[in-house]
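Here's the structure, in structure tokens; my notes come after.
Partial view: only certain chains, each at its native spot in the assembly.
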Amino acid sequence: MDLVAFLNGLGTLTFAATGALVGVRKRFDLIGVMILASVTAVGGGSIRDVVVGFLPPAALRDDALLWGVALTGVATFYLHRYLGRLERTLYALDTLGLALFAALGAERGLTYGLGVWGVVFAGTVSGVGGGVLRDVLSGEVPGILYRAGDLYASAAAAGALVVYLLYGLDPGLSLVAGALTTMLLRFGSRWWGLRLPVPRG
Amino acid sequence: MDLVAFLNGLGTLTFAATGALVGVRKRFDLIGVMILASVTAVGGGSIRDVVVGFLPPAALRDDALLWGVALTGVATFYLHRYLGRLERTLYALDTLGLALFAALGAERGLTYGLGVWGVVFAGTVSGVGGGVLRDVLSGEVPGILYRAGDLYASAAAAGALVVYLLYGLDPGLSLVAGALTTMLLRFGSRWWGLRLPVPRG
């Protein structure tokens, strides 16, 4: 599980950095940037844990992780010009975080006995919940609701569904397959122009 | 309890349809419309269950209901032009859902030992919480805060209060009386022009 913990930390800190960057672009002050970093990093998993009843949420008990989030927030606040140049790296790491959180979130849902839609919810909210809180707090409509050309919540949901379907076969394999599904769909929307339908008429 | 389950399903699917319609009108994509449908349908009851500590929330455990919500979301996405014509039917069904959720939410609050205001909160948030989440996610100020001429949250609160007052007498009767109170107040605001006061000066 060391690799999972490492990837989980990497994904969380990436989310913290992207959340902090949004705060910087909105000209929020230092505490505002820190709040956005924290909410983006640990908000999704915390909503999932509140909903399944795993309290206090895992992230709130993990002080090493929260130190990382806080330091990432401060570093992004002061060094945002350098970080802003790493857009492609952040995009890749953000997709990795999304994929991992969706797969692990789905597993948490299975552990708590949820059915297919409960598991899909647990995986999806783990992946996208932090970003939704970040957008709502920033006064924006959450991007996951309308960015038809950037598969994000749908990629997380598909990954969680794969975990649900394959978990009985082999838990470890199902997590890998779920995460790969999410990554493939997200990168696919950029590489091959996969798009979701929008309403007609 | 078969009738209650049937009405609960009908109310939930109606909320899913009205949530999906908001997403369609905002030109959200398919996943955005599905998210708004789900949040509107099961958000209120889920907030109530999280707050009283009934975890995971009832709706998340009910896969049949969630299949219905998902199918309603997809159907509304593709058939919204036909659904848009049923405005009066949707209004009536939405009022039915509001009344039922408020009454059942109040009962849940009583079961968990809450006092009068806790019960009123549990009933009201069950009825209006999903719509509030839908409005906030869509970037709108929740309609329940300012639509003085369309009694909605106040109708739910009044219904929950009636359940609180009559429950000791007869639980079944109190639920019916509570739901009727909510319906009467909501329809009354349309039929007889009942209005809430707005601030002066």
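Every chain is named by a letter (A and B) in the order it is written, and numbering of its residues begins at 1.
The rule is short, and it goes like this: contacts are C-beta pairs under 8 Å (C-beta built on N, C-alpha and C of every residue); 3 or more make two chains touch, one makes a residue touch a chain.
Everything numeric in this text was worked out from a predicted model, so none of it was measured.
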| said: Total copies in the full assembly, please; the file places 2 of them. | reply: 3
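Assume only the chains that are shown with their structure count from here on.
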| query | If you average the CA atoms of subunit A and of subunit B, how far apart do the two points sit, in angstrom? | reply | 29
| task | Under the touch definition given earlier, write down the residues of subunit B that touch subunit A in their complex. | result | 23-24, 26-33, 35-36, 38, 46, 50, 53, 55-57, 60-61, 63, 66-67, 70, 77, 80-81, 136-139
| remark: Seen from subunit A, its contact residues with subunit B in the complex are 50-53, 112-118, 121, 132, 136, 140-142, 144-148, 153-154, 157, 196-199, 201
